[in-house]
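These notes concern the structure reproduced below.
A single protein chain has been omitted from the complex, and every remaining protein chain is retained in its original position.
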Amino acid sequence: MRLRQGIVAQSIFFTAAAIVALSTAALLLFTGSRGLAVFGYMNPAEFFLSGSWNQNDENFGVLPLLAGSLLTVGLALLISGPLALGVSIFMVEIAPEPVRRVMRTVVELFAALPSVIYGLLGLTLVVPWVRESFGGGLGKGILAASIVLVFMTQPTIVSIAEDALRALPESLREGALAVGATRWQMIWRVLLPAARPGLITAVVLGTGRAVGETIAVQMVIGNITSRMPKSLLTGATTMPAAIVTQLPEATSPEHRAALIMVAFLLLVITFSLIAAVRAAGSRGKARPTTRRRPSPAAQTAAVKGGD
Amino acid sequence: MNSDTREILATKDVAWERRIMAARRRATLIDRAMTGVMSLAALFLVIVLSGVIFIILRAGLPAISWTFLTTASSITDPGGGIGPQIWVTMYILVLSLAIVTPIGVGAAIYLSEYARPGPITNAIRFSTEALASVPSVVFGVFGAIVFLTIMNLGFSVLSGSLTLALLNLPLMVRIAEDAIRAVPTAYREASLALGGSRWETIRKAVLPSALPGIITALVLTGGRIIGETAPLILTTGTTISPNAQYSLNPLQTGETLAVHIWVLKIVGVPGLQDAQLVADGSAAVLLLIVLIINVGMAYFTNRLTQRLRGASGAPRAGGSKKG
Partner (left out) sequence: MDASTPSATTMTVKDTSLFYGGFRAVKDINLHFRPHAVTAIIGSSGCGKSTMLRSLNRINDRVNGFRVEGTISLGDQDVYAPTTDVVDLRRRVGMVFQRPNPFPMSIFDNVAFGLTLYAPPKRADLEMMVETALRASALWGEVKDKLRRPATELSGGQQQRLCIARAIATRPDVLLMDEPCSALDPISTLKVEELIAELKRSYTVVIVTHNMQQAARASDVTVMMNMDEADRAGHVIEVGATDDIFTNPQHPQTEAYVSGRFG
């Protein structure tokens, strides 16, 4: 009787775990098969190389979406990477413990803010600022979206970079200071190179976060899919923004398939980022590090996917 | 060591020392400047966050009233509120948590208590990690394919809840697994030594001690569900039928608070005069919920870790012979 109960319990738990694994497979399978169906309507060259995405003439070239995503994310990381690195250095090497705890809460709150609130603020603060500072147009575009993404990627990058720096042994710091390095020389010449794998992971996962961000970007980018982005200040789109804007209204099977294909591409991109991080991680495992268990809220900060 | 080497090491090059002292001053300046830059970066984030909270609350708090929270907005007379949106938000919150909790905790128990290293465990772990990285809009697309089309549930509260359950599965598994793993081995051993089976040990010794951690997982997941937008636009829809407000029917379309803000600002509701005010009020409500959850959580975990630290610190201090 007891034995039976144990077996039943174990199989229930295994089923739960299996559901997680199967969900991932199903996600790939369904978006993949439904997305690849787009090549029943057009050849891959048209899809991947055409510079226009226009549902009116049933022409779905993914380039404007890809270019928009690339520019938005690239620009955002250019600012957000150094900013987050500075913040994590401050938290690990400079701030006294109480200040560090405050910063941790601040970073967690950045992660907790819903995307739609970032979008709302982008709309009421960033877009008018871009319009007035750079002149012309509506202010909606890649620049506005990048600025919003700078803040949305902070929690991911900061929390992972902070962990990477904190995991460095104290003996490295003492070693550098003992030969007469200033604190900044210690950070710049010893700690940052030593923490490089972790810092790269932080930026890569921040990239994943930015690539997938949907609503906040959709609210400030202008959602122009029909042409390649013309400048950082005029309307453009990104892959997730195009999906959420068009999928609810897409009626033709061709249009739907094209949008699902974009989702599949997003999936492939984020999986590749994870795989890259994993590969780098297993190479860098030789060095023993003492890892602190991050708080649950910090984990949300690190893993929260784009909305 | 020959005498030359010894000679070199024992002496100082005076000219070089002078140049070093000059460079030292420059390095000190750089050190101070960079310390300033790093501190400013941190200060910048603090200012932005405070500014964000201040702006949202200043715009939104005046709109919030009991009527605002409990009635529907209407096209004909301004002053309406977000009652139905709050209803749908809570409905989806409860439904998603009801789906994700048993599966997530079950998977966490399997991974921490049963799983042996091997290809199957690896596959499950990799899936969890991969699933955590998937952008939420892709979950929305998946939900639109599987729940809306294949299962024919249409735009509905149920489709949305299922999608969000899936989306939050990896986070739930991870936090719950950490909570279970944090339970001291001694508890397990004590139960097993008393003749408890593995299942009894889990049920009577492990789960009760892991409960605070599992509740943490629930609350954090809940916070994310409340703030989610993109996947819901694709699965639940963006409207609440006027004759199905406060409906319990899971097959109704719905619109959560977060989606409502998006609709008001981006899609627009034709004829609604005080859309700006409703949007601001909704944002303030959303922000308050998120703040309460996170600040409360931080307080809770701080107290928990302090308690744990206190418990494990006492015997160490007493048993130590070292000065």
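A and B label the chains in the order they appear, each numbered from 1.
Criterion: a contact is a pair of C-beta atoms (placed from the backbone, for glycine too) under 8 Å apart; a residue touches a chain by one contact, two chains touch by 3 or more.
Since the structure is predicted, the reported quantities are computational estimates derived from the model, not experimental observations.
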Looking at B:A27, B:L192 or B:A244, which residue reaches the missing chain? B:A27
I'm checking contacts with the chain that's been left out. Which of A:A26, A:M42, A:L177 or A:I200 qualifies? A:L177
Pick out which of B:R19, B:R58, B:K204 or B:R303 touches the chain that's been left out of the picture. B:R19
Just checking the interface: what residues of subunit A touch the absent partner chain? 169-182, 185, 189-190, 193-194, 287
For subunit B, which residues lie in contact with the unshown chain of the complex? 1, 5-6, 8-16, 19-24, 27-28, 321-323
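We adopt the following convention: only the chains that are shown with their structure count from here on.
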Approximately how many whole Å separate the CA-defined centres of subunit A and subunit B? 15
Touching subunit B in the complex: which residues of subunit A? 2-3, 5-6, 9-10, 12-21, 23-27, 30-31, 34, 83, 86-87, 89-91, 93-95, 102-103, 105-110, 112-117, 119-121, 123-125, 151, 154, 182-185, 187-188, 205, 208, 211-215, 218-219, 240, 243-244, 247-248, 259-260, 263, 266-267, 270-271, 273-274, 278, 293, 295-297, 299-300, 303-307
Residue ranges of subunit B touching subunit A (in the complex, touch as defined): 27-28, 30-31, 34-35, 37-42, 44-46, 48-49, 52, 55-56, 102-107, 109-111, 113-115, 123-124, 127-142, 144-146, 166-167, 169-171, 173-175, 178, 182, 197-200, 202, 213, 216-217, 220, 223-224, 226-231, 233-234, 237-238, 258-259, 261-262, 265-266, 279, 283, 286-287, 290-291, 293-295, 297-298, 301
